[in-house]
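For this view, one protein chain was removed and the others were kept in their places.
Going by the order they are written in, the chains are A, B and C; count residues from 1 in each one.
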Amino acid sequence: MSLLEAEHVKAYYRVREGFVKAVDDVSLHLDRGVIMGLAGESGCGKSTLVNTLMLNIRPPLYLIDGRITLDGNLLSKMDKQTLKKKVWGVLVSIVPQSALNALMPTQKIIDLIKDIVHAHTDISDSEIVSMSRRRFEELNLPVEALNMYPHELSGGMRQRAVIAISTLLNPKLLIVDEPTSALDVSTQKQVLKLLVDLRKAKIIESMIFVTHDIAVLRQIADRIAIMYAGKIVESASTDDILYNSKHPYTYGLINAVVTPEPEVRKRGLISIPGEPPNLLKPPSGCRFHPRCPYAMDICRREEPPLVEVGEGWTVACHLVASGRR
Amino acid sequence: MLLEVKNLTKIFTVGFLRRKEIVAVKDVSFNVKESEFVSLVGESGSGKTTTARMILRLLRPTSGSVVFRDRDVWSLRTLNDLRWYWRQVHGIFQDPFASFNPLYKVDRVFYQVFTLLGDNDVDKESLVNEALKEVGLRPEEVLGRYPHELSGGQRQRLMIARCYLLKPKLILADEPISMIDASTRAGILQLFSKLRDEYKTSIIFITHDLGLAYYVSDRVLIMHKGSIVEEGSPEEIMEHPQHPYTKRLREDVPLLYRKWSGF
Amino acid sequence: MSPIMRFILRRVGFLFLTFIVFMLIIFALPRAIPGNPLSTLLSQLFQQAQANPELIKAVYKRLMDEFGVGKPVHIQFIDFISRTLRGDLGTSIAFYPRKVGEIVAAYLPWSLGLLIPATLTSWIIGNSLGALAGYKRKSAVDNLMLPVFLTLSQTPYYWLAMILLYVFAVNLGVFPIGGAYSSGRIPSLTFEFIADVLSHYILPFLSIVLSAMGGWAIGMRVMVIYELGADYINYADSLGLPDRKLLRYVFKNSMLPQITGLALSFGTILGGSLITELVFNYPGTGYLLFRAISTLDYPLIQGVFILLISTLLLANLIVDFVYAYIDPRIRTGYLGE
Partner (left out) sequence: MVSQLIRDLLRIKKFDLSVAIFSSILIIGLVGPIVYEVDPVKMIGPPEQPPSEKYPLGTDSYGRDLLAQLLHGIRNSIYIGLTAAAISLAIGVTIGALSGYRGGVADSSLMLITDVVYALPSIMLMMLIAAYLKERNPIFVALVIGVTSWPWVARAVRSQMLSLKSRDFIYMSRMAGLSDIKIIFEDLIPNMASYIFMAFVLLMSGAMIAEAGLSMIGLGVTRGVSLGIILYWAQLLESVRRGIWWWFIPPGACLVALATSLLLLSTALDEYFSPRLRGG
């Protein structure tokens, strides 16, 4: 059985002009032990989707529809207090996008940890201290950081402290939301290494990693889901996405990646024309059709169905559905 | 030589009674030839933006000089001399939203620079329209709008269109695509190459992304903690990095077709 | 040197500088405003002591001395400062030959006894209510409280004092109509006297607390709204921290700026409470100041201001100590560099 199952999830932002359909009918399965990458342009709903998956939403964002099950628990029917007590921090944790400011500024790291652990279990303070020390050692983080205030830590260190704090109670699923975009490459690599080590040490089972940087996903993800304009358009193993992608958008994204590699230099720079749509009024039919080089009549009219093209490989594109690709 | 940067140093002083000195740029020297594409690579805080502003004559260096076509840029005093300089050397910045005064329509960035061209008898409108077409924008789509009504990509293209209008000899582009989606970066990057190819414009391209630098440049400068630590052709830098910082940078950049060991 | 020591030393230096600047202003004013200084004092003097030419001569000589006539200006100023620092604030005209220092000293305790408890009470109540309004933002509670806060914060203390006095003392007769204690009573440490003082205390105290409260509440409300949306709160929330813990975080971080605000607003509150004393005939420095102004007793006016400002700067320093102790960012040298 998979760890996370999301079916037909819709999450909209209510604004004065109507609804922003940031997540629109998304279904997603995540197996145990898998690191899944979620990629797409900014504003395509990636961040909203992962926060919705753990029901970490506040107005003006609302869950409109859908069923979300995590480790046998039906999250979409729980109220917030139950989620906070039983699920968040214990079954699923998030490393937020703004991890640099995520730590309570006027409290030592260890005091924040104590508050979090006390929220879920009854262990004594001294046990929490020794437990945190052990965990920091295990993850090669300096133990002294526990007795420091957030502002005394460097950006990369703060980022890694947040990851350690999020996984202190060994959640089954860790959601990581664009953690590295503000870091320089060497710090980024350390953070990524820490995330991989978490799974190796069996501290977490699975992870969803959100980023716009496919080269980063390449390094750590087993599977990649591509999101466009509030929908998942393709989902497959990292290698399939990289070498055999079926959706024109996936293909475009991969080709837009610029890394210092001879292959890239040979292939040249290619970009996807146009701009991502406004999710207040998404285009009809396939949402990608205005930017798609292969758009057909049907693409403007009908939404493409999600088709399974291989073992754990789904694509939503009329080209694939009609067998032309 | 088009541009010579000689021993450029910038020290910021903070505090009043207890003065503290921060060395942002330390003894930086390099040259740029006509129609050359030079990349300046470094992470945030390495001093690359400070360097760019000093070259653009927007920030006074503590010491050292910037010489453009044998004239010391920081000895230019009159508004006329300055206009001459900015007509030849223009800049593009990282945040395409911050580059526009939010209170005015985007057209302002074009009509502002006609004073630099110094010719009043031109058909301004058609020049602007032409420049917009060069960067792949339809005039009716963008003119008369406010910056917040346009996307990041459109705004940055407008900034490049301003350069097409001026056709400067040198463009300093400070992280011009780092705030733009990866999927549309290439299109904007190509506009710089086109300027270089068509008008022999030299480009100093400032970036934290070694991949981009490797792809577009004739020469790469690596900047670390305020100094240039290595200089060479993209191939030299990638294949035989000398400085430990360059080596680390190269190793830590995530690649698409190669996986890191230990992951 | 520890960061906390450095912070405190810097604040001490700054407050001392402020004191010197203030002394300079006091020193310069009578000398800068044309036609004013000694002539006014003297004409005042003649009115006061017409009958006694000997007295006039004595007072005149004394004033000339204290004013430093004939000496270079900078020497005058140094004399002025050193006399003040030694505690000599000159001689009053209206109460000749009493020294200004001893007169003010008799009135100051009443003012401070009113000001300090009222400020702290308004600070605590205002901040708590403001935090509540911010937390329950856009609810009925908030919608009801906000207009009240806004109005209270713009209500002069003394006008509120007039209304309270009119309603509770004049009309309802619940409280005495003024003074610090009933006339005829002799100050003593008996139960009756203390009860009498308290019954005179309540209305002035209330009018200051009520009007000062509004400003604190508004400030705190905005702070809480900002902090509630902060990244660290969202993160702690997403890890399942209970709401009351989150609130405590928000409260703690919103409180820190309010402590600095406390130091800054002592002065404003003092200004208001001085005038409130007038309304209640309360024998504090405000009452004294009013008399000094109406008799143009400049040495006394100066003395009142010097003592009040010194007290305020001292209060600032105490608040700085408290703040440095509470905010870890100062303890570790992160802020205040």
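Note that a residue touches a chain if its C-beta (ideal position, glycine included) is under 8 Å from a C-beta of that chain, and two chains touch if they have at least 3 such contacts.
All values derive from a computational prediction rather than experimental measurement.
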Contact residue for the chain not shown (choose from C:Leu115, C:Leu129, C:Met145 or C:Leu165): C:Leu165
Contact with the hidden chain (one of C:Ile8, C:Leu210, C:Leu246 or C:Leu312): C:Leu312
Contacting the left-out chain in the complete assembly, out of C:Leu120, C:Val174, C:Ile293 or C:Ile318: C:Ile293
Of C:Leu144, C:Val174, C:Leu264 or C:Ile318, the residue in touch with the unshown chain: C:Leu264
Hidden partner interface residues of subunit C, rising order: 14-15, 17-18, 21-22, 25-26, 29-30, 33, 36, 40, 138, 150-151, 153-156, 158-159, 162-163, 165-166, 170-171, 177-178, 218, 222, 225-226, 229, 264, 266-268, 270-272, 274-275, 278-279, 286, 289-290, 293-294, 298, 301, 305, 308-309, 312-313, 316
Absent chain, residues of subunit B that touch it: 13, 15-16, 53, 56, 58, 79, 82-83, 86, 90-91, 93-95, 98-103, 109, 112-113, 115-116, 146
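The criterion applied here is as follows: only the chains that are shown with their structure count from here on.
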Top chain pair, ranked by how many C-beta pairs fall in contact: A-B
CA centroid of subunit A to CA centroid of subunit C, Å: 55
For subunit A paired with subunit B, centre-to-centre distance based on mean C-alpha positions, whole Å: 33
Residues of subunit A touching subunit C in the complex: 54, 56, 83-85, 87-90, 93-94, 96, 98-99, 101-108, 112, 115-116, 119-120, 149, 151-152, 162, 165-166
Complex contacts: residues of subunit A adjacent to subunit B: 41-42, 184-186, 188-189, 192-193, 196, 212-216, 218-220, 242, 252-254, 256-261, 263-265, 269-273, 275-276
Residue ranges of subunit B touching subunit A (in the complex, touch as defined): 43-44, 151, 153-154, 181-190, 208-215, 234, 238, 248-250, 252-260, 262-263
